[in-house]
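Let me give you the structure first, and then I'll get to my questions.
With one protein chain withheld, the remaining protein chains of the complex are depicted in position.
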């Protein structure tokens, strides 16, 4: 018997590392979704798709626009290169589809704004940026405790994104498209600050200033793209809240994200003790444990939960769990951190959210 | 488009707590399996099934024998009350089906033997007892390290199964069917001993003696079923290996299993630091963390992996990962522990695997 | 100016590994004690004493009886080989001195009894067996929580003593004097059981039966002394309490003691996560930490506290913190475990504390 239930017909665009995973999640791990189509412009990904998606009845497209016309398609998960996130999302929205877009929306603020404008003019469609940490069980539990007041008012947030060192030099090339370490890595941490600092009021905190520092400790070639392999940033908000961040491309044992949400009555600490599981080895060299090797090992279940919650939001016409304005704000802050890294200057924002020069003049940017 | 892939058509028998979960796992989380049918004799479970399974095309039966005739059915997952495990498994095997049976196979050794005999006479069908811990990522990683020799020869194994205290008294009533704490709880730990002590040789270790102790600390009424709420047991094997166990029904914070595999060159420690995730709360009362509330919270992913591996074994005609002889041996040891608990005596086994009286005479039992 | 305070004049007998440490503790780390004398029969220790004690005004003796006559001497810390513990303690008591005796009092019960008799006939003198764990901050904190009822009634106690593997074979030779692994290592764990199980009532729990198992996994030569390098023992008490123990001579990373005190309302876990300090190294091979290399690294501060509390008890004429009857009971249980290891039999005790044969007859032993 075929299911009699209504399931969300969704397509995935881009079958690179994350795209392929999203496709698998919608195909096999999101009961209420039905992966009906996938797009990839890359031959190698096409081979993978024919082997892993087509046998399950997924139609494979090498033309994104064609895919948007797939019969009955209701939603698209955009997981292509960052530079095409916004463009593809906009097309999908204009084609009447719901959109789950990988982070960041864009590395450019004006492009983000276009996407938000289009989304705003299609209010019945769900558009969400996929900040996966918001779907991680530990972060969700921390958020629930924050909302219920157990740590008082969230005041300081420390958050880091450290990736295992990849000696292939991949991320040097990648740096020219990624928007830089603050936009690519710490954007997650920025998003967490926005999320936790609005936990009680549900109103986005207003950024007051940002400053960033960085070094190229293991990949000097990053400098040619104005990027670093270790970054430290501080973001100050109006109304007495501070977030500070660290990101690294050279963590030897693997991936290590940590976040502390520090309130007036307590602190919530996520992943201070990284581990892959519950195993420790007691050997003649001491006690050892492993940690996740990459972001996906750490957040696999969060990505699955993200797919599930997006699907539910569409099917049940609920608000998506990650607000689009907040996702654009994260880009704004990330870009400012990256700019500060380059200039060495603190960047200030007015209460209206606009960047101001250091002499107090509003600065034309975007 | 419908999938063109071959998927295993499976049914679940029993939709109680674990049965319902198995059904969901095969339905939504085992891509290569297709849940086509389910059986339950209970009205309340029927309601749940109509709401949660039927809409997905699963046919619901209230007669087990009828279900076995479901067209195209290839396998059954038996998850009814323990006392019916073996009987239903035997029927399914005789109907030409593969079987995944919840642990323990039975609380009686002669019944286990019947099941093994039937299975042996249907060598093309897969029959596996679901010892879920063998599919937990941390245990699997410990096993891989044991196999590759990193701890030398496994010599001592300590393992415990401690459940959150349930003040409802449920497990007092349950005790009359469960076979007792060693058969019901520590059977997992016994299974782990058999698994790890045969990691290198792939030959089951031979039990030499067992002894058990127990108390009723929080539920004196357990005594009327000859059971306890805290048990300690030791199992000695020929060839210099010892396993010792603890089980408890009164662990206040939740479920806590722990296993240490101690070899001549190192020790592997699973779950010495129980936790639900990666969150700790720093409050005025100290630092706090939660632990899983029950066995399923702790082993959810292991159960899903069990379903997946069983499905693969059938589809690809591979050996099932849990050997049936070993599963019966676990029952033998569990029953002996329970007998020792009652008699207060150490129970010995000959090298032929048979129980002997303390005066050295083979004891007629079974 | 010289101090005007009264300080306890103490001597240390035996300057082997622990004796030398005791001497240092009384000399430099016990403000209210004054190490005035030390005895050693060994030339090598004499050299050490002349360099490390004599310059501080400590008189060195090579005749124990002479030392007992040292002018003004008030107390002796006996830290010679186990076989001389009781004899020296008795002499010191008879000479009118207070005694702190290293554990165990003896490996023979009748010798313990003599010591207790002599002590009883000198009621004004303090006599204490040095069970160092009772002075460890973590154990003390666990005890305080047990006394205040936070875990309900202590019901199960698990405790282990695992030493770093010493490839020199030292402990094979040592085995002929040590009394065996249960008397030498697990005596600490037995003492903890007696301590925690009497935390509320201050009445020693009555042992009902013991059984022990063991293997020689790394030092087969231990068998010639009837000893093992890995032991598992269970001790059952009247009134529903069970303690179970593990000891090992082959722990690769170092020393690892652990104790769990499991009550009807909670569990206290001491040293489930062994570590030398607060440092972890995150390297390409994973996360690593070290553990103490030996018993002294783990319990250094406990030994200092033991010296301090013994000194205070004498100076202020308070009860010593470790009761002598309990220390003898620990030997009784340790010896019974060792006997059970040899015979393979469970050993029972009557409510009168006497060992009984398995046929129920009181057994003449001691």
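To keep things simple, chains are lettered A, B and C as they appear, and every chain counts its residues starting from 1.
Methods note: a contact is a pair of C-beta atoms (placed from the backbone, for glycine too) under 8 Å apart; a residue touches a chain by one contact, two chains touch by 3 or more.
Note that the coordinates shown come from a computational prediction; the quantities given were computed from them, not determined experimentally.
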{"item": "Hidden partner chain, touching residue among C:198, C:273, C:293 or C:326", "value": "C:273"}
{"item": "Per the touch definition above, residue among A:83, A:114, A:155 or A:293 touching the missing chain", "value": "A:155"}
{"item": "Full-complex contact with the absent chain, from A:88, A:230, A:281 or A:327", "value": "A:230"}
{"item": "Touch with the omitted chain, as defined above, among B:9, B:126, B:256 or B:332", "value": "B:256"}
{"item": "Full-complex contact with the absent chain, from A:81, A:116, A:140 or A:242", "value": "A:242"}
{"item": "Subunit A, residues in touch with the chain not shown (by the definition above)", "value": "153, 155-156, 158, 209, 211, 213-218, 230, 232, 234, 236, 240-242, 244, 246, 248, 250-252, 262, 264-267, 272-273, 344-346"}
{"item": "Absent-chain interface as seen on subunit B, which is shown", "value": "165, 251-253, 256, 274-275, 282-291"}
{"item": "Touch list for subunit C against the chain that is not drawn", "value": "1-5, 27-29, 31, 55-59, 137-138, 141-142, 145, 150-151, 265-274, 276-284"}
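In this text, only the chains that are shown with their structure count from here on.
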{"item": "Same vs different contact residues, subunit B with subunit C, by half of numbers used", "value": "same"}
{"item": "Distance between the centres, which are taken as Cα means, of subunit C and subunit B, whole angstrom", "value": "41"}
{"item": "Chain centre separation in whole Å, for subunit C relative to subunit A (CA means)", "value": "57"}
{"item": "Contacts with 2+ other chains: residues of subunit C", "value": "251-252"}
